[in-house]
Every structure is written in C-alpha cells, then in structure tokens.
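A short write-up of the structure that comes next.
Only one protein chain is missing from this complex, and each of the others stays in its spot.
Chain naming follows the written order as A, B and C, and within any one chain the residues start at number 1.
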Amino acid sequence: MLTKNRLEAFSDGVFAIAITLLVIEIRPPTLAAGETLAHGLWEQWPSYLGYLLSFLVLGVMWLNHHRILEPARRVDGQVLVLNLNLLLWAVLIPFPTAVVADFLRDGGADAKTAVALYGAVVLLAAISFTALFVGITRVGIVDELPPPEVVRAARLRFGLGIGGYSIALALSWVRTVVPSRFQTNS
Amino acid sequence: MLTKNRLEAFSDGVFAIAITLLVIEIRPPTLAAGETLAHGLWEQWPSYLGYLLSFLVLGVMWLNHHRILEPARRVDGQVLVLNLNLLLWAVLIPFPTAVVADFLRDGGADAKTAVALYGAVVLLAAISFTALFVGITRVGIVDELPPPEVVRAARLRFGLGIGGYSIALALSWVRTVVPSRFQTNS
Amino acid sequence: MLTKNRLEAFSDGVFAIAITLLVIEIRPPTLAAGETLAHGLWEQWPSYLGYLLSFLVLGVMWLNHHRILEPARRVDGQVLVLNLNLLLWAVLIPFPTAVVADFLRDGGADAKTAVALYGAVVLLAAISFTALFVGITRVGIVDELPPPEVVRAARLRFGLGIGGYSIALALSWVRTVVPSRFQTNS
Partner (left out) sequence: MLTKNRLEAFSDGVFAIAITLLVIEIRPPTLAAGETLAHGLWEQWPSYLGYLLSFLVLGVMWLNHHRILEPARRVDGQVLVLNLNLLLWAVLIPFPTAVVADFLRDGGADAKTAVALYGAVVLLAAISFTALFVGITRVGIVDELPPPEVVRAARLRFGLGIGGYSIALALSWVRTVVPSRFQTNS
C-alpha cells in the first residue's frame, strides 16, 4: 500500500509541476516602438491557446491517472517503469507547447512542423498511458478482473479512444493553422 | 476518501509551485553604466510589490481551498472539473504579475492595461473559486447541509465577498498606478 | 489532524520547490572567444557557493520546520498565517542567491550590497521562523507545555540562536567578499 501511495504522490507531484511550468512559457511581451501593451498582449494568443490546451491535456491525464490507479491494490516493478515512461512524455509537453507558441503565427511550413511535434508528443504520452493501463489490468495488481475478453476489449477501446482523441487534437490544430496563414499578418 | 486525498495533494502541489514560481520573475537587475546595485535593486520595487501581492492572493486562496474542502466527505467528477478550472486560473497568476512588474513603472496607458490584466485574472480565479464552493455545497458531497436558503445566502455572500475583494484589489492597484506617473521618473 | 497534514504537505512542497529552483540560477557559462569551458565553469564559483549555502539554509529550515511542528496536535488560523509568512521569506531566498552569484566577484560596493541583501532576507526568514515557533508553543496547539519560564527561555534561546546564526552567516559572507576584491580579477 505504501508503495502505491508514494507512486501516486510522486506522479501527482510531477503532473502538478508540469502543469504549473506551462505558465513559464507565457512571458510579458517585448513591445515594438509605439506598440501598446494591449496590442502586444493580444499578439501572444498562441501562447494562451497553448497554455489552455496543454493544461487540459495534462489535467485530463492526471484525472485518468488517478482513475486507473484506484482499483490497484499494489504496484510492482513493471507498473513503476510504465509509470516513469508515462511521466517522461507528460513532462515533455511544455516543450512542444512553447514551440507551437513561437511558430504557430507564422502559418507556413514551420507552423505545421510545430503542430506535428506537439501532436507527436501528445500521441506518445497517450500510447504510454495505454501501456500503463494494460500493465495495471493484470491479476495480482487489481483484486478481481472481469473475463479476459472484456479486459481485452476495454484495453483496445481505451487505446483507440486515446489514439482517436490525439489525432482529433492534431487535426484541430492543423485546421487552426491553415486559415491562420491568411488571417494573421504580423 | 482516497480521491479527496489525491485532489488535495495535487491542489496543494499546484498552489505550492505557483506560489514558488513567483520568485522566478524577480531577477538580479541589469545595471546601467555607473549605476550602483543598491539603486538597481530599488528600481525593481514593482517586482517586490507584485511578489508580495500575488503571494497573498495565492496563499489566501490555498487557505480557503483547504477550508471549503474540509467538510467534504468525497469528491465527484464535477468537483474535480471545477477544481481543475480553479487551478487553471490560479496557475496563470505569475504571468500578469510579471506583466505588472514590467509595465507598472511606466505609469501611462500600458500600466493601466497591466493592472487591468492582473485584476481580470484574479477576478476569474475568484469566480472559479466561487463555482467550486457551489459545487461542494451539495448533498452527497458534504454530510449534512444547512437549510437551502442558508446555503444560497452563503454562496451569494461568498461570491459577493470574493467579487468585492477582487474589485477592491483592482482599484487599489489603479490608485497606486495613477500617482506613480508623477512620482517615478526612471 | 487533517489540517496539520495539509499544512505540512504544503510547506514541504514549497520548501522542496524553493530548494530545487536554486539550480535554475546556475546556467551554462557564455564563453568569451578562446575561453575554454573548464575556465568558464570555474569562473562561476559564486554560483556554486550560493547554491550550496542556500541549499543548507533551506534544508536546515525544513528540518527545523518539521521538528517544531511535530509536537503540535492541531493548527489554528494564527499558525497558518505565521507559516505563510515564513514561506514568503523562504521562497524569496533564490532571488538574493542569484544577486550574490552575479555581483560577488566584483568585490566592491555592489558585492557588499548583494551580501547585505542576502543576509537581510535570511534574517527575515529566521525572524519569521521564530515567530512561528512562538505561535506553536501555546496551550491548545501542543498537548502539554513545560512551565512558562522554560517556554519563555526556549523561545528566547531559539530567537537568539537563529539571529546569531544569521549574523554569523552574513559576517562570513562579508569576510569572503573583502579578500575576493584582491584575489579575483576577471
């Protein structure tokens, strides 16, 4: 029981810090000559969008982390390693968020690269999450397991759901990128 | 009970990090030729003021967070979401604090924009806090509830109190901004 | 009991973050033309010294925080406020540490200003610590209290000890500053 408590405490700490570090990427704007602060703040909208989106991604991940660990009675070495792997990708999220904030407004090939990087990191975090879920739904970790075919279906559904969610996320970004090429003109 | 524990641990972690990140915004001064360090440190007073104010805002928010969650016996999905929404705004506070620290000494329109941004983020945090309070004072979350009209009055009083507090805060800032235009002359 | 647990968890979090943020101030050196990395790293010794010293100050503060809170059976509003006040100064410590790291090697008046700032913040943290200690050694917070004159003597000794420790700290800094004016010559 203690082991699980420390795993949860450590993971909560990492998620809490990763979600809070997102704000470090939002800096006071450097104003051009004659530019008002209001305009400078407005021009930083990709930073705010990135903050909101990554906060949601990490917040939902924390909520689900808590949900899938709840039935576990104990954790073994495999769960610890799978959990570290998930944290490796979750902690990385502020980096592509900063890249998107810096390059989204360009609207060209670099904006697409930035969005692809963001989507790739979130997708890898989602895959790691599914792997952790698979690692937890084993006899010995949880008290009782539903019939194998139910478990297999749940794992598949979960993996597909997270994959679909990530792809939808990536596509929605692309959709905001393409018109932005015509709209903004810094 | 576990769920509530992890919600509290996660929220404590986020508040602790947001309150500690405030110090990152206070940098050693870059001195002009012939300027003493003492003078350079003195010129940074808006940074210290912002640190103090935001520390108070986040500290009081943490104290109240702990107070309103105390009677709760369990937390459900709605409380989790309302709590994440509160954290979204609380975590953001270092950003307007940094903007105020950078632009308050200008004393002109930009200083007012900075103060307005600060007030807006704190107000949104206060509104989110009230929403969380409303979400917790429901049957099923707390063990026993006072008569409905008492609860309604408490929620209203709480909302008004926080709103009033925020407006007072914003006004007090404005009051410090207006004369500062005449006092400081960097 | 829960209240005390959350106070400890929050304080542990804040101390843990403040102590970890110290490393952010140590940056990879920017090398002059022809300068080796080894030389550049060596020239940053005030950063390492500041890291070590502030780590000790915050680490000892955390150890003592844990020691004085141990006998407390519960915490009230006054203890919460005194604790927040302590954290306000403890969190600030990375700032004077960075100032010392930037200005200690100059060796002149600015180095003394930097050391004075450092000493002042640590002293204010120590005073806040003593105030928290006084706030905890009251009937109702701890189960049983030694005779009043013993408590008074302990508080005084504690205050003097921390005060003396801080002054010794400040003096030792000054002692390192004065000769450094003659030794280093960047």
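By our rule, a contact is a pair of C-beta atoms (placed from the backbone, for glycine too) under 8 Å apart; a residue touches a chain by one contact, two chains touch by 3 or more.
Keep in mind that this is a model prediction, so the values were computed, not measured.
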{"item": "Hidden-chain contact residue, picked from the options A:Leu31, A:Leu49, A:Leu63 or A:Leu84", "value": "A:Leu84"}
{"item": "Touching the absent chain when the full complex is considered, from A:Leu37, A:Ala72 or A:Ala114", "value": "A:Ala114"}
{"item": "Options A:Ala72, A:Val99 or A:Val122, residue touching the unrepresented chain", "value": "A:Val99"}
{"item": "Absent chain, residues of chain C that touch it", "value": "8-9, 12-13, 15-17, 19-24, 26-28, 31, 36-38, 41, 51-52, 55, 59, 62-63, 66, 70"}
{"item": "For chain A, the residues touching the chain missing from this view", "value": "2-3, 6, 9-10, 13-14, 17-18, 21, 24, 80, 84, 87-88, 91-92, 94-95, 98-99, 101-103, 109-110, 113-114, 117"}
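Note that only the chains that are shown with their structure count from here on.
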{"item": "Interface residue overlap between copies chain A and chain B, same or different (over half shared)", "value": "different"}
{"item": "Whole-Å separation of chain centres (CA-atom averages), chain A against chain C", "value": "35"}
{"item": "Interface hub residues of chain A, defined as touching at least two other chains", "value": "13, 17"}
